[in-house]
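The complex appears here minus one protein chain, its other protein chains still in place.
Let's look at subunit A:
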Amino acid sequence: MGVTCVSQVPVAEGKSVQQTVELLARRLEALGADKQGTFGVDCETYHTAATLGTQGQTGKLMYVMHNSEYPLSCFALFENGPCLVADANFDTLMVKLKGFFQNAKANKIESRGTRYQYCDFLVKLGTVTMGPSARGISVEVEYCPCVIANDCWNLLMEFMQSFMGSHTPGIPSVFGSKHDSTYSPGDTMVQYMELFNKIRKQQQVPVAGIR
């Protein structure tokens, strides 16, 4: 996977989540991007059950994520901890570990939307939902030919400015630790995890009054 930046775009003033996504989509299509199917990234939260003996440490949160770009894989990560890339059977293992790790089903969060290709860029505009409610918008931009984060950040930023304008994000924190090492899908999942955590903490997007 090429170097990827995942960020959040705030809902436009006076508009709904869906309208803001459409606004971004129109800007992308005006640039010349082509629609290329859909994508989905989801995240489930597990926490250590009360049965685990604690040496004074608080229960840890483990996130198990899936990305439609890698349908046979499963990503498991801890905040500020290692990110494990495993095959789809990892979900079966989590069922077996029911007694030790409890699935906080209410915390399941996902982002789904359309994939756009523009030359060497792959852009995914997603609506982030938690249960039945839409909570925000995620934008994932990938520059496919490059795998060294610091080599193409400026190019990525310039491209994002062309359709995100002032909402262009700063350099993702995962890039900081990369230096010259290769970018990997796990880094994208870490960015999604951080985005989902941020959105979970935000106030629910107020439902626009029906006109």
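By definition in this document, a contact is a pair of C-beta atoms (placed from the backbone, for glycine too) under 8 Å apart; a residue touches a chain by one contact, two chains touch by 3 or more; residues count from 1.
Everything below uses one rule, namely that contacts and distances are computed from a predicted model.
A chain of this complex does not appear here, and its UniProt-recorded name among "Mediator of RNA polymerase II transcription subunit 18", "Immediate early response 3-interacting protein 1", "Presenilin" or "Cytosolic iron-sulfur assembly component 2B" is "Mediator of RNA polymerase II transcription subunit 18".
Listed residues A:G14, A:G37, A:P82 or A:G170: the one in touch with the omitted chain is A:P82. Contact with the chain that does not appear here is found for just one residue of A:T92, A:Q161 or A:S177, A:T92. Along subunit A, the points of touch with the absent chain fall at residues 48-49, 51-53, 60, 62, 76, 78, 81-93, 95-101, 186.
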